[in-house]
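Showing chain A:
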Amino acid sequence: MAVTRRQFMKVSAAGLAASSVGALGFTGAGEALAAGVRPFKLERATETRNACPYCAVACGVLIYTMGDRSKNARSEIIHIEGDPDHPVNRGTLCPRGAAALDFVRSPNRLKYPMVRKPGSDKFERISWDAAMDRIAKLMKEDRDKNFVAKNRDGVTVNRWLTTGFFGTSSQSNEAGYLTYKLVRATGILGLEDQARI
Partner candidate 1 sequence: MTNSWNDIKNTDLVLVMGGNAAEAHPCGFKWVVEAKANNGAKLIVVDPRFTRTAAVADVYAPIRPGTDIAFLSGVMRYLLGNNKIHQEYTKAYTNASYLVKPGFKFEDGLFSGFDEGRKAYVDRSGWDYEFDEQGMAKVDETLQDPRCVINLLKAHVERYTPEMVERICGTPKDKFLKICEMIGTTSTSDRTMTSMYALGWTQHTTGAQNIRSMAMIQLLLGNMGMPGGGVNALRGHSNVQGITDLALLSTSTPGYLVLPTEKETTYADYMKSRAFKPIRPGQTSFWQNYGKFFVSQQKSFFGAAATKDNDWAYDYLPKFDVGYDTLKIVDMMAAGQMNGLFCQGLNLMMAAPNKTKVQAGLSKLKWLVVIDPLETETARFWENHGEFNNVDPKAIQTEVIVLPTTTFAEDEGSATNSSRVIMWHWKAAEGPGEVRSDMEIMSDLFSRLKTAYAKDGGAFPDPILNLTWNYSNPHNPDAAEVLKEINGYAVEDVPDPADPSKLLLRAGQLLPNFGVMRDDGKTSGGCWIYTGVYTEAGNMSMRRDASDPTGKGVFPNWGFAWPANRRVLYNRASADPNGKPWSERKKYVWWNGSRWTGPDVPDYAPTVAPDKAVGPFIMNPEGTARLFARAAMPDGPFPEHYEPMDAYIANPLHPKVTTNPVVRVFAADANAFGKPDKFPIVATSYRLTEHFHYWTKNAHANAVLQPELFVEMGERLAAAKGVKDGDWVEVTSQRGSIKAKACVTKRLRPIMVDGKPCDVLGVPIHYGFIGLTRKAHPMNVLTPPVGDASVQTPEYKAFLVDVKKTTPPAQSPAVA
Partner candidate 2 sequence: MSEDKNVVARYTTAARINHWITAVSLILLALSGMALFHPSLFFLTNLFGGGQATRAIHPWIGVVLAISFLGLFLRFFTLNFWRREDTVWMKNLGKVINNEEEGLPELGKYNAGQKLVFWGQSILILLLFCSGIVLWDVYFEDYTTIDQKRLSAVVHALCAIGAILIWIVHVYAAIWVKGTLRAMTRGSVTRGWSWKHHRKWFRQEVKKS
């Protein structure tokens, strides 16, 4: 369904752009009178259906990327606007959603794993492998040391209280589900998200 619509949009957008050139009628107006209308910047951009990352209205958005997804073209997001088909937002966006591009392209995006050593006053770049190894090691150390298999009454409780996990309400259901599974399997009880703060 999504594909159909995307294809449709692509065709119609290109069609509109093409027909508009004629509709502008500049040939009739003559060179001297041709105005400098900025070309429609999404004419051949790839369109992807997505959802606004902010509030729980979860407005439909269309993300426009440069590049046609061919192997040797890296897609870059050039524009985001509302999905006119989405029943709730019907193409509209709020000031946050309308500027979602500036979130994706924020200069404050994190790009590499980093570590700040104890007492240090700076972050240092590290590899994913080193970072993940370190985290797994820290987790295991703490869990093995502080895991509570039984409480004072001798009841099996299998909980781990010295490490906590704040999850995010902005991840997908699938990512959240994996997060839940992993965190609970370790016995962490201190698992929370933004739902009640």
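FYI, a residue touches a chain if its C-beta (ideal position, glycine included) is under 8 Å from a C-beta of that chain, and two chains touch if they have at least 3 such contacts; residues count from 1.
For anyone wondering why these and not others, all candidates are chains of the complex that A comes from, given by their letters.
What you see is a predicted model; the values in this text were computed from it and never measured.
**Q** Pick the one that touches chain A in this complex: which of 1 or 2 is it?
**A** 1
**Q** What does chain A use to touch candidate 1 in their complex?
**A** Of all residues in chain A, those touching candidate 1 are 1-2, 5, 46, 48-60, 63, 65, 74-77, 80, 85-90, 92-100, 102-104, 106-121, 123, 126, 128, 131-140, 142-144, 146-147, 149, 151, 153, 155-197.
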